[in-house]
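For reference, the structure is listed below as structure tokens.
Yeah, one chain of the complex is gone here, protein chain that is, but the others are all in their spots.
Chain IDs A and B follow the sequence of writing; residue 1 opens each chain.
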Amino acid sequence: MQALYAQLLVGLINGSFYALLSLGLAVIFGMLNIINFAHGALYMMGAFVAYFLLNLAGINYWLALLIAPIVVGIFGMILERTMLQWLTGLDHLYGLLLTFGIALVVQGVFQNYFGSSGMPYAIPDELKGGMNLGFMFLPVYRGWVVIFSLVVCLATWFLIEKTRLGAYLRAATENPTLVRAFGINVPRMITLTYGLGVGLAALAGVLSAPINQVRPLMGADLIIVVFAVVVIGGMGSIMGSIITGFALGVIEGLTKYFYPEASNTVVFVLMVLVLLVKPTGLTGRAA
Amino acid sequence: MRNRIASLLLGTALALGASATAMAQDKAVKIGVLTDLSGLYADLGGPGAVVAAQMAVEDSGMAAKGWKLDVISADHQNKPDIGTSIARQWIDVDKVDVLMDVLNSGVALAVNNVVREKNAVMINSGAATSDLTNAQCSPNTVHWTYDTYMLAHSTGQALVKAGGDTWFFLTADYAFGHALERDTAAVVVAAGGKVIGSVKHPLNTADFSSFLLQAQASKAKIIGMANGGGDTTNTIKQAAEFGIVSGGQKLAGLLLFLSDVHSLGLKVAQGLNFTETFYWDLNDQTRAFSKRFAERMKSKAMPTMVQAGVYAGLLHYFKALEAIGGNPHDGAKVVAKMKELPTDDPLFGKGTIRADGRKLHPAYLFEVKSPAESKGPWDYYKLVGTTSADQAFRPLSESACPLVKK
Partner (left out) sequence: MTVVTDDTLPVTTRAMRDEMIVFAAMAALLVIVPWSGIYPFFVMQALCFALLACAFNLLIGYGGLLSFGHAMFLGTAGYCSGHALKVWGLPPELGIIVGVAAAFVLSVVTGYISIRRQGIYFAMITLALSQLLYFIYLQVPFTHGEDGIQGIPQDHLFGIFDLSKPTVLYYVVLLGFLGGFLLIYRIINSPFGEVLKSIRENEQRAISLGYRTDQYKLLAFILSGTLAGFAGSLKVFVAQNASLTDVHWSMSGEIVLMTLVGGLGTIFGPVVGAFVIIAMQQYLASFGQWVTVIQGGIFVICVLTFRRGVIGEIAHYFRRSL
């Protein structure tokens, strides 16, 4: 039983990354109607920016948590201005293909300059060590990841669902022409939304840097799992994607304990089951 | 009189024979380095393997003796398809004589078949699979640096001898991981140790915490990592986080290289045990070579054992060609000569190549230094134990290679 609690807690950590990434995807999809295949690559960039900040400028982890999402967010906004915006009015699938291409370029360039084995990034001193919870040894850093990402997720939800800015955003998703008629600059809002979604991915990247190696391909396989998470949860609801992200992390954690052989396939199998029972996804409306 | 006629005839026959070989032979050799230039294993072989091959060409002094040596290289992207089609084209169209490195077991086994079919030579340095010199051995292939059997065997044996008699395995859940675990477990048990548990994890796992929790709870003295590449480095990194090494358990890598330790950093990697057959700081000769090597690398990296194997293997290949007196463009013949001649190079010392194509040399068990013990960049290992050449590799008596006469 004790081991089970430990695995549940560990599952929440993975869930944090799924939640942050699928949240970012949902935010972007809501506004741009694009599935951002470059999400994994931008997550990786976030981790790399944190690495550069520390090793080239001596800027520590805490500032990196703030700076990296901004840097990557700006990079994302440039992508949106120079490329993505030209796809407005075309089939959504072109967005998928374009961002897939961008992901290949970004990952390839990083691989060329930094090899594949990756770079180490140390856990900040304040979060070193661990706590003995009685039933497990919990590294402080992992506890921090869970709590911090939960806070960020809820803050994003609040921003979009409960604030004036969020109201504009939702309105622009429903009817861009009408919102424009009210004098709101819709293209700028689209750009900012893409920046926000991408920034969330970069934040997840910084959070994962001390746990995983900072590697050019760290986001490549992760993004496919996150796609499955998004299919399961449906992209219609912000809260839905947060909850599905965490829940699937926990389920995956439990699988690692009971039947480790299936732990990398469990999310995909769940996706199949959900599609068979409720094709629109758990929280989604009919497409 | 009859004798004189006989000797005359014999002389003419010899002369004819000699001129016949001289016609087929020339002094041009084309060397193709087929490796992973961009992917997961690029730091291990990659551009460094190309540099090592070029250094072997220069150091051999063959050019001064009238030989014409060309080195070309290509990226197989870790895809057997691309590897075999490059190999075919190299041998058929570009007249490549010898393929070097060919890391990645899948690609190596596929290229092995092509090389045999077209009677070229492969001197493999980077592939881990021991099948290359076992069930799938070929008269055209020499496997130089290491293989899984040797790694499992010498790491397992040396650690049990040093008191690590209870083991827990973290195993990558596919054929390669299973083989590593099986081979190591057999050695551990044979040496008097005990395997108290194992857990199989999927390939390319980002988060090892639940597996590490199980390893920690087992209280085994040694946690054997029967995985490779990113999985191994992630395990090591996260084990540090869970305080596994500081809690008194030891991590043993079954497939780990200098490039991995470099990317992990000593803080995380310290205390790690694993086997290699070459380290730049072993003796004066390895230090001299490695210094020259590092100067030519963009990253200033010291050579890995795979890159060292490319250099040493190629030198021995040249030695065989010189002994033949020209390049017969007959792969099996050159490899036979390589097996006949004893090897002696500055990096691996004296050794031999067995009938199955396996190169024999000693294996070293290293422990990674702590940051305090390290005196400078790339000063990473201390030598813990040595397994002699005849002990380290799979004995011929267990071999399934059809080239071995029993």
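Here is the rule we use: a residue touches a chain if its C-beta (ideal position, glycine included) is under 8 Å from a C-beta of that chain, and two chains touch if they have at least 3 such contacts.
Owing to the predicted nature of the structure, the values given are computational and were not obtained by experimental measurement.
A.B. asks: From the listed residues B:28, B:189 or B:203, report the one that touches the chain absent from this view.
C.D. replies: B:203
A.B. asks: Which listed residue, B:109, B:137 or B:222, touches the chain dropped from view?
C.D. replies: Touching the chain that is not displayed is residue B:109.
A.B. asks: Which residue, A:101, A:129 or A:187, contacts the hidden chain when the whole complex is considered?
C.D. replies: A:101
A.B. asks: Touching the missing chain, which residues of chain A?
C.D. replies: Spelled out for chain A, the touching residues are 29, 35, 83, 86-87, 90-94, 96-98, 100-109, 111-112, 221, 224-225, 227-228, 230-231, 261, 264-265, 268-269, 271-272, 275-276, 279-280, 287.
A.B. asks: In the complete complex, the non-displayed chain touches which residues of chain B?
C.D. replies: The list for chain B reads 37-38, 42, 46-47, 72-82, 84-86, 88-89, 92-93, 104-106, 109-110, 112-113, 129, 131, 136, 173-176, 202-203.
Going forward, only the chains that are shown with their structure count from here on.
A.B. asks: Using CA atom averages as chain centres, what separation in Å is found between chain A and chain B?
C.D. replies: 39
A.B. asks: Could you pull out which chain A residues touch chain B in their complex?
C.D. replies: 3, 6-7, 10-11, 13-14, 108, 111-112, 115-120, 122-123, 130, 136-137, 139, 141-142, 208, 211-213, 215, 217-218, 221-222, 253, 256-257, 260-261, 263-265
A.B. asks: Which residues of chain B touch chain A in their complex?
C.D. replies: 38-43, 46, 173, 199-207, 209-211, 213-214, 216-217, 229-230, 233-234, 237-238, 241-243, 259-260, 262-265, 267-268, 299
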